[in-house]
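Right, I'll just put the structure down here and ask away after.
One chain of protein is taken out of this complex; the other chains stay put.
So that you can tell them apart, the chains are marked A, B, C and D in the order they are listed, and the count of residues begins at 1 in each.
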Amino acid sequence: MLINCVAYQHGERLADLAVAQIGTFLSKPDCFVWVALRDPSASELLQMKQAFGLHELAVEDAQHGHQRPKIEEYGDSVFAVMHLVEPERGEFNVGEVNVFVGPNYVLSVRSRSRQHFLGVRERCEREPQLLRQGASFVLYALMDAVVDRYFPIMDQLESELEEIEGQIFAKGAARSNIEGLYELKRKITLLKHAVAPMMEATGKLSGGRGPAVCARSRDYFRDVHDHLARINGSLDTIRDTIGTAIQVNLSMVTIEESEVNKKLAAWAGIFAVATAFAGIWGMNFKVMPELQWDYGYPVALLAIAGTCGALYRHFRRAGWL
Amino acid sequence: MLINCVAYQHGERLADLAVAQIGTFLSKPDCFVWVALRDPSASELLQMKQAFGLHELAVEDAQHGHQRPKIEEYGDSVFAVMHLVEPERGEFNVGEVNVFVGPNYVLSVRSRSRQHFLGVRERCEREPQLLRQGASFVLYALMDAVVDRYFPIMDQLESELEEIEGQIFAKGAARSNIEGLYELKRKITLLKHAVAPMMEATGKLSGGRGPAVCARSRDYFRDVHDHLARINGSLDTIRDTIGTAIQVNLSMVTIEESEVNKKLAAWAGIFAVATAFAGIWGMNFKVMPELQWDYGYPVALLAIAGTCGALYRHFRRAGWL
Amino acid sequence: MLINCVAYQHGERLADLAVAQIGTFLSKPDCFVWVALRDPSASELLQMKQAFGLHELAVEDAQHGHQRPKIEEYGDSVFAVMHLVEPERGEFNVGEVNVFVGPNYVLSVRSRSRQHFLGVRERCEREPQLLRQGASFVLYALMDAVVDRYFPIMDQLESELEEIEGQIFAKGAARSNIEGLYELKRKITLLKHAVAPMMEATGKLSGGRGPAVCARSRDYFRDVHDHLARINGSLDTIRDTIGTAIQVNLSMVTIEESEVNKKLAAWAGIFAVATAFAGIWGMNFKVMPELQWDYGYPVALLAIAGTCGALYRHFRRAGWL
Amino acid sequence: MLINCVAYQHGERLADLAVAQIGTFLSKPDCFVWVALRDPSASELLQMKQAFGLHELAVEDAQHGHQRPKIEEYGDSVFAVMHLVEPERGEFNVGEVNVFVGPNYVLSVRSRSRQHFLGVRERCEREPQLLRQGASFVLYALMDAVVDRYFPIMDQLESELEEIEGQIFAKGAARSNIEGLYELKRKITLLKHAVAPMMEATGKLSGGRGPAVCARSRDYFRDVHDHLARINGSLDTIRDTIGTAIQVNLSMVTIEESEVNKKLAAWAGIFAVATAFAGIWGMNFKVMPELQWDYGYPVALLAIAGTCGALYRHFRRAGWL
Partner (left out) sequence: MLINCVAYQHGERLADLAVAQIGTFLSKPDCFVWVALRDPSASELLQMKQAFGLHELAVEDAQHGHQRPKIEEYGDSVFAVMHLVEPERGEFNVGEVNVFVGPNYVLSVRSRSRQHFLGVRERCEREPQLLRQGASFVLYALMDAVVDRYFPIMDQLESELEEIEGQIFAKGAARSNIEGLYELKRKITLLKHAVAPMMEATGKLSGGRGPAVCARSRDYFRDVHDHLARINGSLDTIRDTIGTAIQVNLSMVTIEESEVNKKLAAWAGIFAVATAFAGIWGMNFKVMPELQWDYGYPVALLAIAGTCGALYRHFRRAGWL
């Protein structure tokens, strides 16, 4: 579906175009066309391919989707793939935005995502002195918008981790902790797939050998790269922390088990002593003088209780009870 | 066994050749010969070696088989080894396809595999404008076909992983989970051996310093490289997830064990109390007044049941039962 | 808040300036202006941006804060971000200092930290022969001060680790050890985030391709880089040691548990034997000759005690008790 | 001990030499001398050092032995160290072969190994068209022979691993599995020490910047490099698999332990119930009506047996028994 098709000159909005008009404006000097598509049909893409002379392989990638983030040069144009990550009922939905950038055009194709980029266009039009940099600035502005939307997701993941960390030394929380950690790991991996390859790709855009079409906005791409590096660093830290937390969780389970074992051992010991004493005085030997004593029974009870009490104190001191 | 031997000119099929005719067509301008062999005998390979002037070491590799995927330059020709992975009764069968590419010939040698490449030839012949790129486009088309066949295998491995993940927090599934994870790891490793070295090799083909014979199809090799990078990334993710899942599985076993231990401790405690009480009233002291009471027995039973019930409630609350 | 605004010429303090005077002094030969801000307002930053012609993106970074440490070139000027780490009630507070360096100015912006750099200015003014190197020497001096403050933090972390290591083989310390190790890991990660990217960045400053404005102080930046490399190496070592210590801790818990289990098994065995004997002689068979013996009871007690004693000795020797 | 000393010209054997004759033949055009030593004495090495003008440090290395595999340039000559690994009574014996290669000589020095290289010389002499490449082809042939002998060792290690893998989910095999895995790891490490540095070194030989003396045989060295890369990849895989297998083994032990625990808990529960019932009917209360019933005893036995049977069924269903 076509969302927008606008021509710009010297950083100023020139006119809204019909698709058929694109050719006319592409040949004007200092002019570029910015088209936005959403979940386009094959025929819409084909139209664009012909209008801008896009490379067959890039168009195929945009059509099939499910690419990893990347930035590829085709002659003097650039093809960028970015992931759009949006939380949806506790899960992450991963959409995609493909951007074709040539010296005098930008074509953005959004797929499987509800995040739109109208705000980006508005912001660009509010800053004509920057938009004068041309198509590469639009690419920057789109990237910046995509990356800015990763930050709240990072924050959410970090607070999920903190919540689990707050429970990690609590008794009886081992099962829910390990489930939470595994789930968090899954989400981290998903975000990492969006961030890491894009970081690598923007690093090339901002370096000395980047594509010519992006040269004018190099400092801006470095800024995007820097944001991605920050997110990537945080992701690595969370990943590492999850690994440690899983180990710590196992330790805690084992420690708790060991404490339960000690308790079990202590009480088993105490009752075993009581039962053994009772068993002995329950034997049927004819000659067992203490059984005949008037105070034999209370004395026996006291003896049993005393021994058990002494054991109890002993285990208490040893930290078993 | 010779499957096919065809000459092409300007991207169009020229003629089916007998092996003896190859020499004639090699010398024609803008012409190349595409030969396909399958599990060839030593003499068939020798024939090809002489017809195309192949390098001794490359022919030896093709003969012995069991090479790791690679792309090597010998003078102005290229020798490529790729793995063919096909599921077979729950296991993976690994075959091999070796491709010799020169300025005016392509020789593909398939070994120990039932996957054929007839479709590749058809597709190439349907697109003469691309086939005009020459031998390197055939190499690309073969690679693309090999790599495309990795995707359904990836999907299968991913659903195997998901199935295990669905069971990972289930009680009593630890043994089958760990067996499944270990088996999955083995398969991942096998596919990794096919993918990772090939990814590295295609990366060189698509870079600036690739062999001259492949220069015309550079963008296409980058596309293959990109697909391999995607698969490789997924393989690494699965590998990493398996590692975590094994740890989580161990944690779950330990957690379950700890729960069993608590149950054991609780019931042992309850019965130990009952037994101790019964033992005490089973002692043979002459003077045990309560034994003489008319309601001694029911009171005793109540006392035992009450104590056990209180213990039961206590353990229940503590989450041990 | 403006802390200081001073002009220097030939390494000597020339005059304290009002902000409005900066422009005048920037144009003087061999002269540079050194301004220090603290938690500046947006308008203060804007003023500086205009006075020194700072790049928009760098100013944005300084405004938003929470950047990772980095050193970026913007034309002939350099923008550096460093973390200030200060212990605060058992936790680490992370502040930031941003430094803008041009051929004839230095602007340092400190945020969210109580560490000031007055001492750095004094030290620089005491060594005019070094300050003559210009703005880059001030950058060095600030970096050196920041890095010097990492050392006592490292020492503190190392003694925390040593304390835990002293307890790691002690009985009953598993829970507090694992908590300590996890907490230490968290702190290490935080310091690592300050140190590692800064080390990488200073490595570029001291290499052959560093920014022109820093060329005169290259040996000094290498010194800072070297200090950071030392800290970074120690951090990696602590991290690695924590990992091993967590594993060792788990082993110790399991070993202790195994020892408790053995004790439990031994005592359970001893009492089970006593109870079984007593139970047998408590049976109500009519004909049980030993029950009628005069010394049956003491003999029985001796038999029970003897068997239990023998078992005790046996377990003792086996190291179970 | 001198094994062989032969001069070659144009790839053909010219003459067997005495050591004193070497100098004469070194100065002949298109001629090279190939000497083989075995466990040489210091004086033999000194003789060779003088005859070929070897570098002092290389000779020292050959004398002392126990070097890691490497290939070093000394001026226009090359010094190569390779490990010879041979199975010996379940262990690996590691010998060494040092090769000095100059424009017109090859000197191979074998130490602490029973593997000889007579076959290499024979093979070389059978292919004069290849031996015409000169000294570097001899180096290749020696390397190829050394590397070929690693393959059967790899196969052996792989079948040892498979044997352990076949037992890894078997009950009661944990102890022997872990011993086998540890032993295998040790052997893998040893072979890795032979393979990995040599792979790195041959990579340099086959690259563009390799030593001049090896330039003519570059494709051949790449072949050796490729074989080493294959072995190295397999070693890494085995290593990784061992790591996983150790973890899986631990999981299996824990799972088995947990099953034993459940069994223990179940039987303990069943007998505790029986004992508690019996204890209650063994109490000495005067008024216990059921004790007077004619069928009290069989009813009691049935009650006990019934309860125990019900428990047994319950545990059976829960998978504890």
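Before moving on, here are some points about what is shown:
Throughout what follows, a contact is a pair of C-beta atoms (placed from the backbone, for glycine too) under 8 Å apart; a residue touches a chain by one contact, two chains touch by 3 or more.
From a predicted model like this one, the values you see are computed outputs, not experimental measurements.
Considering the complete complex, the chain that is not shown touches C, D. Shown as candidates are D:29, D:90, D:172 or D:208; the residue that touches the absent chain is D:172. Checked against the full complex, the one of C:123, C:216 or C:230 touching the unshown chain is C:230. Counting over the whole complex, subunit C has residues 168-169, 219-220, 222-223, 226, 229-230, 233, 237, 240-241, 244-245, 247-248, 250-252, 254-255, 257-258, 261-262, 264-265, 268-269, 272-273, 275-276, 279-280, 282-288, 319 touching the chain that is not drawn.
Although one chain is not displayed, its contacts with subunit D can still be listed: residues 55, 57, 61, 67-68, 70, 72, 74, 172, 174-175, 178-179, 181-182, 185-186, 189, 193, 197, 242-243, 246-247, 249-250, 253-254, 256-257, 260-261, 263-264, 267-268, 271-272, 274-275, 278-279, 281-284, 288, 290-297, 300-301, 304.
Following the convention adopted for this analysis, only the chains that are shown with their structure count from here on.
In terms of the stated touch criterion, the partners common to subunit B and subunit C are A, listed by label. Superposing the C-alpha atoms of subunit A onto subunit D requires a rotation of 145 degrees, rounded to the nearest 5. For the pair subunit A and subunit C, the fraction of shared interface numbers is less than half, so the two copies use mostly different residues to meet.
We define each chain's centre as the mean of its Cα atoms; on that basis subunit C and subunit D are separated by 39 Å.
Chain centres here are Cα means. That of subunit A falls 24 Å from that of subunit B. Taken residue by residue, subunit C touches two or more other chains at 282, whereas all remaining positions touch fewer. Chain-to-chain contact here is organised linearly: an open path runs through the chains from one end to the other.
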